[in-house]
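A single protein chain has been removed from this complex, and every other one stays in its place.
We just call them A, B and C in the order they show up, numbering each chain from 1.
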Amino acid sequence: MTVKILYFASLKEVLGCTEESFVLPSGVSTVGELRSFLADRGEKWKALGEGRNVRAARNQRMAAPADPVLPGDEIAFFPPVTGG
Amino acid sequence: MTVKILYFASLKEVLGCTEESFVLPSGVSTVGELRSFLADRGEKWKALGEGRNVRAARNQRMAAPADPVLPGDEIAFFPPVTGG
Amino acid sequence: MTVSVQAEDFDVGAEIAALSAGRNEVGAVATFLGLVRDVSGGSSVGAMTLEHYPGMTEASLEEIVVQARARWSLYAVRVIHRFGRLEPGDRIVFVGVAGAHRGETFAACEFIMDYLKTRAPFWKLEETPEGARWVDARDSDDSAAARWEQGGRQA
Partner (left out) sequence: MTVSVQAEDFDVGAEIAALSAGRNEVGAVATFLGLVRDVSGGSSVGAMTLEHYPGMTEASLEEIVVQARARWSLYAVRVIHRFGRLEPGDRIVFVGVAGAHRGETFAACEFIMDYLKTRAPFWKLEETPEGARWVDARDSDDSAAARWEQGGRQA
């Protein structure tokens, strides 16, 4: 019942975390619910809070808040992209 | 009272002429009048006639029929361009 | 090979030549080359580091190319994007599109760049005299990409 969570760029720096293995708690079944849960972990995790410009990917594809999170998924959170 | 006239591409081939020195007759004072005069020279010169898709330049700039023709000018007639 | 995400530099002339090599039906090659500027947001930039999301970045670029090929009839497409530390004047990104005529190659090349800017996971960290800073996404990039949704630029 675990997922891999990745953080990139400024979000990675603020959180001090690149990657974690995360056991899905009950009540967390979508990308949006996962993000809300993580945002409540403590002060620095507010960077994931509502109103912050954070994008998410599920299994390496851009994801919407309503997209499901299933065991074994790779979920990523990152700021808007700035390549090119 | 002469002008240099140049012909290019398909027009050059049809007329069998690349360049000529031309003495301006009275009544020919614009690019359009020059073109009409030339078109009346004979059968093959109808390629310059009204309704034919011919462009003109005066002193190496695109010219309109109403543009003046003055002694010493270089006038060119050619089909629509197809480079690039 | 259509998409490359790499630390190494690339040879623009060779990439352009490859787009039409052995394809005499190619009449038009439109390309874009992005370079590191020595100035950004009013600050001088000594260098930048490009971070990416290995796996997703390549897949995103491939998907953008698939979309471009679905919109326009193209003979060849090439996308190269570098990551890691780069200095002013260094090449960052190359997009090349080969087709029969110029309209579709210009449109496809610009489409790919606009989508890359908003959908491919890359992030720039700039080194300036005021310290290192992550580049903010620009609203103008979102609106550039949005143009293609409205059907206004089918070329």
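One rule holds for everything that comes next: contacts are C-beta pairs under 8 Å (C-beta built on N, C-alpha and C of every residue); 3 or more make two chains touch, one makes a residue touch a chain.
Owing to the predicted nature of the structure, the values given are computational and were not obtained by experimental measurement.
Chemist: Of the chains that are displayed, which are in contact with the missing one across the whole complex?
Modeler: If we consider the entire complex, the absent chain touches B, C.
Chemist: Given that one chain is not shown, which residue among C:Val39, C:Val66 or C:Ala146 touches it?
Modeler: Considering all chains, including the one not shown, the answer is C:Val39.
Chemist: Can you work out which residue in C:Ala28, C:Leu50 or C:Val135 touches the chain that's missing from view?
Modeler: For the chain that is not drawn, the touching residue is C:Ala28.
Chemist: Give me the subunit B residues in contact with the hidden chain, please.
Modeler: 6, 8-10, 13, 53, 57, 60-62, 76, 78-84
Chemist: For subunit C, which residues reach the chain that was dropped from this view?
Modeler: 11-14, 16-17, 20, 24-39, 88-89, 100, 102-103, 105-106, 109-110, 113, 140, 144
As a convention for this text, only the chains that are shown with their structure count from here on.
Chemist: Need the CA-centroid distance for the pair subunit A / subunit B, whole Å please.
Modeler: 72
Chemist: Would you kindly tell me how far, in whole Å, the mean C-alpha position of subunit C lies from that of subunit A?
Modeler: That pair's centroid distance is 26 Å.
Chemist: Determine the centre-to-centre distance between subunit B and subunit C, using the mean Cα coordinates as centres, and give it in whole Å.
Modeler: For subunit B versus subunit C, the centre distance works out to 48 Å.
Chemist: Using the touch rule from the top of the page, what residues of subunit B touch 2 or more other chains?
Modeler: In subunit B, no residue touches two or more other chains.
Chemist: Can you list the subunit C residues in contact with two or more other chains?
Modeler: Not one residue in subunit C touches at least two other chains.
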